[in-house]
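What follows is a single structure, written as structure tokens, with notes after it.
Here the complex is missing a single protein chain, while all its other protein chains stay put.
The letters A, B and C name the chains in turn, as written, and every chain counts its residues from 1.
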């Protein structure tokens, strides 16, 4: 099976997820700059989630560059990833409407964790389709960045019990780690 | 006529349907985990509908793999399927907002039934375009899974009168039947 | 310029337009079948608009089959068409929320008229790009169906002053005329 449609469908779903989050930015009452002040936490959490969904689109794009073909199981692993990504708008708005309280920040971290795990499952599925000795599997190698992220998500869920802003700091750091694009697949392409 | 655009348009519509359902998950008031408890039925019915829409995307994807060309009638049969799928978010939210009461569960089953019938009509249209002796028609063969699903949907609509949770159990079983991907078209491709 | 992206963008916008109309079907209060009764006009006008947007997607698809290349002006003529189509959800919900009163039915007809004119402008632009003697222009020929529709839209806007249901009847008839797919471009392809 070709990979064209799984890419197109994922692009569509991720495009909608990344865009509907902006609907949380409700039009403020009042026409002064100070009317925007209460929106700052909403805007900041929108930026954070925008970057995270952007990272997943980026990594998805990079990984599928190297994909040669897909099978039924891959379609479901991909839908599983999209499912957890689709909960991002909910987790984001719950977090910002409660001013980054402990539980919403934990739940946000949990959704990030599940997205990370779902992406890992998808990569395992793709390795199984291409074979352990394929170029694809070789390129993927041991994914240190992904493992590190998962550990940091778990850590941040725990640390939210002490102070949710520590967790937010960790989410910010993980985002920065991923902003540096993944060169492995680019190198393989060459 | 090529099949590229009918695939792209269907991907777009299905991507939107699968994503707008998450908007039903309204941000809860309160920042504790217990604030999430009333959302559990909404979340479960979201998962069920996400899986169903995912199944239709999957089957659509599989079937169109084997499609060589399309005609005007196919476009309309496809739009007809998208129409019934577009009612899934409505049926889902009516069902969960009424705690899985009898009538909403029946209507949900009715929408699933109509989606099943619409998919069947689409496959008939495609057989007519490709000819009865085409590879496409041979591969499709007698679609036992689809026939079984339609029977189970009708059964579940009737049984909802006794207990809606029997129907929900049947919807769950049908979803499981379809989660096993359809190998026929993959085999044909080889 | 290739036509791939103009098709993809139009598919995206039309997919969103056709899907957000379903958001008008608000979840009813009450769990009996009678709770669905007040939704019947909303559902019927959703079906009508779904069919109309479907027709435009269909005709767009058919026409672009024959398109060889596009230019800047075509992009804007296409955006102009998408603009009027994007007002369909608004016109639909105004019409059904006012139980098909005179003015909303007229405005609905006006939007249909503008979509028809925008489609006509788009076809003129494409003829200019391909040349008067091109296969494209020959195939398009004199578009009797389109001219007839525009006349019927104007007629229905006027007749709404007598009885809006006459106009709705005309909208229904025009939709039926278009449901028969346009064979000209299919024939040309062969």
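The rule is short, and it goes like this: a contact is a pair of C-beta atoms (placed from the backbone, for glycine too) under 8 Å apart; a residue touches a chain by one contact, two chains touch by 3 or more.
Remember, it's a predicted structure, so these values are computed and weren't measured experimentally.
> Out of C:101, C:148 or C:162, which residue would touch the omitted chain in the full complex?
C:101
> With the full complex in mind, choose from C:27, C:49, C:65 or C:93 the residue touching the hidden chain.
From the options C:27, C:49, C:65 or C:93, the contact with the absent chain belongs to C:93.
> Which of A:23, A:148 or A:176 sits in contact with the chain that's absent?
Touching the chain that is not displayed is residue A:23.
> Go through chain C and note every residue touching the omitted chain.
Contacting residues on chain C, toward the hidden partner: 1-2, 5-6, 8-9, 12-13, 15-17, 20, 71-73, 75-76, 79, 82-83, 86-87, 89-90, 93-94, 97-98, 101-104, 107.
> Counting contacts across the full complex, list the positions on chain A that touch the omitted chain.
Answer for chain A: residues 7-8, 11-12, 14-16, 18-20, 22-23, 25, 27-28, 30-33, 35-36, 47, 50, 54, 57-58, 61-62, 64-65, 179-183, 186, 189 touch the chain left out.
Definition applied: only the chains that are shown with their structure count from here on.
> Validating interface symmetry: for the copies chain B and chain C, is the fraction of residue numbers used by both over half? Same or different.
different
> With chain centres set to the mean of the C-alpha atoms, which chain is at the far end from chain C?
A
> Mean of the CA atoms for each chain, then the mean for all of them together: which chain is nearest?
If we average C-alpha coordinates per chain, B lands closest to the whole-structure average.
> Just send me the rotation angle from a CA overlay of chain A on chain B, rounded to the nearest 5 degrees.
Superposing chain A on chain B takes a rotation of 90 degrees, nearest 5.
> Counting only Cα atoms for the centres, state how far chain A is from chain C in Å.
About 37 Å separates the centre of chain A from that of chain C.
> Could you tell me the distance, in whole angstrom, between the mean C-alpha positions of chain B and chain C?
Chain B and chain C have C-alpha centres separated by 26 Å.
> Please list all residues of chain A that touch 2 or more other chains.
Expected reply: 12.
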